[in-house]
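Note that one protein chain of the assembly has been removed; the remaining protein chains are unaltered in position.
First chain written, first letter: the chains are A, B and C, and each begins at residue 1.
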């Protein structure tokens, strides 16, 4: 066992889009995915644990426990829009080996549900950002790139770390099309403003109306969860001095 | 092979409780489990080695060898009380990968014996402790939490490292209920006093009378074993400057 | 899954020679292999990803993505010369475990195509080099060594790191014959001059005429690709302070 997958339901979806929203730079994707799940009332259908996650439990405020996990939610669009698979979680894997395994399992599940398109979200670390941070993109192919550029994103130059980048690459080998949206962020706290930019572009792509008024709620919840796992320091906006393994944070 | 499991006996147990008692912070769980095994005359039924343990042997005083290992003992309650599976050992795994594998194997064995409930023990590292250290808890679910709170434990806020935490999380995915009891400790030597608190609460939960007068014997034996493996320094009460892998020590 | 292999074609080859050309010291092999692929118009027939590669994607200048990968190309010699399998890529594996797995998979594929002979290329790091850097060699057996010495190479004394060395060793266990050609290099930038020496010797061995006039093009492209993955620093000729894992760089 590297990953243990529990599938609670096999939803019938119509050509769904996989949205990657795991913790990473500025926690942009993580906040955005959590908000999407809340707003769309997306339904949990699978959970994945991995022996490349941390070996601990963290406590919730009410005396419960929370474990390192990633989860898959689905959203069936009522009006013939795009169905979604949202990949959410409180961690990425601690080793590259774990990252590839985890990504492979999720792509397996997505393919089974007829998914051949993905959007991965992330932060693009900058020393300084403006009030309205810019969005960058990269895509699996020129046609998909056009789609991303049409959302107002510019061409990214650099590296897309962790599962946001890996998913695009491993997806391409399975004939997934897809693009990454990377929003400028200082990358040192859960950045609700950057997440808002990501969601604006994403909702334009999906032709979905998403109420962003409660985005702060998702950002705060994200902050609490990530604090409990030690990914960010409690009480401050400084990111924890990351361990060398946490390559997807830098 | 990651883990090699040798099962010597498949005892018939009635809805047993799994007690986790591996080396960790303050060695609270380790002392408590060893004492339980002695006092209850629990019987060894399985041994598990893992390629994620140290690659060495240590010598005993009499010229024998001792290897890194974890062991499962059972106790059949004579008076209709709860049967027990006690998970004891001289190490945890050195990698998170190894921890998940080891935990999975033990849960497999426990499930086969009809076990769906676990109590994990541990230390909660503090800079200062009082004569009667406090006990903290976290649980898989609200009802189980009540049970733990009724033993005099307070709600834990923080991280439960190593197999004490991991077991609760992986257990939940298999529908195990369970709670962790974490006793305040300085965490720098095998803490018999903290182990006593853990055992008092545990015996209350199990409705078992456990003679604690010989607890020092278990603490000394624990000290010797852990010294031989280099987990704690010989002759002093200082903990060995732990290697970075030994995350379950803090 | 450690490696995922995608085979697009199973070419019929006549006793082909496997040429190893992955990034390593001075990127000698990498430049040489890329140039060979260009000049011989070699055809891609298999791609291999590994969970021991980096977990990221890098962007291309046009907004596309590039992932860590190794690729196999074939060249069918039109005039009864030696057919070739060229092993090219933008990375080696990050762990020794990954290196052995990757090498095993490539040897599997090569054997299936009737290959029993390999030439691995590389740099031999020196503090100082002359305009015409010397070539060193080592071989699987005395007869093959003679072949290499006849190309003007001297006997290598030292270690052949990474897949250039590992392939020879694992190949021997499968009755592959083969030799390594290692060219002196400072090892701090993609060394087109060293690659030229390697190609001269190789073309002599293969009795192939290879136009070396466009070698700078391969060196520049290699530089760009390796910069994008962070193996070498952008804009300078200094090699990135390599992570400790990157043993094949020195």
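Here, a contact is a pair of C-beta atoms (placed from the backbone, for glycine too) under 8 Å apart; a residue touches a chain by one contact, two chains touch by 3 or more.
As the structure is a prediction and not an experimental result, all values here were calculated from the model.
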| item | value |
| --- | --- |
| Touch partners, limited to displayed chains, of the chain removed from view | B, C |
| Contact partner of the left-out chain, one of C:116, C:172 or C:224 | C:172 |
| Residue among B:49, B:120 or B:193 touching the omitted chain | B:49 |
| Residue, one of C:69, C:85, C:106 or C:156, that touches the chain absent here | C:156 |
| Selected residue (touches chain absent from view) among C:49, C:65, C:99 or C:228 | C:99 |
| Footprint left on chain C by the chain that the document does not show | 96-97, 99-101, 104, 137-142, 145, 148-149, 155-163, 165-166, 168-170, 172-173, 180, 247-248 |
| Positions on chain B where the hidden chain makes contact | 1-2, 4, 6, 47, 49-69, 94-95, 228-230 |
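Basically, only the chains that are shown with their structure count from here on.
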Connected chain clusters in the absence of chain A: B | C
| item | value |
| --- | --- |
| Taking each chain's C-alpha mean as its centre, the one farthest from chain B | C |
| Centre-most chain [mean C-alpha coordinates] | A |
| Inter-chain centre distance, chain B versus chain C - centres from mean C-alpha coordinates, in Å | 51 |
| Set of chain A residues in contact with two or more other chains | none |
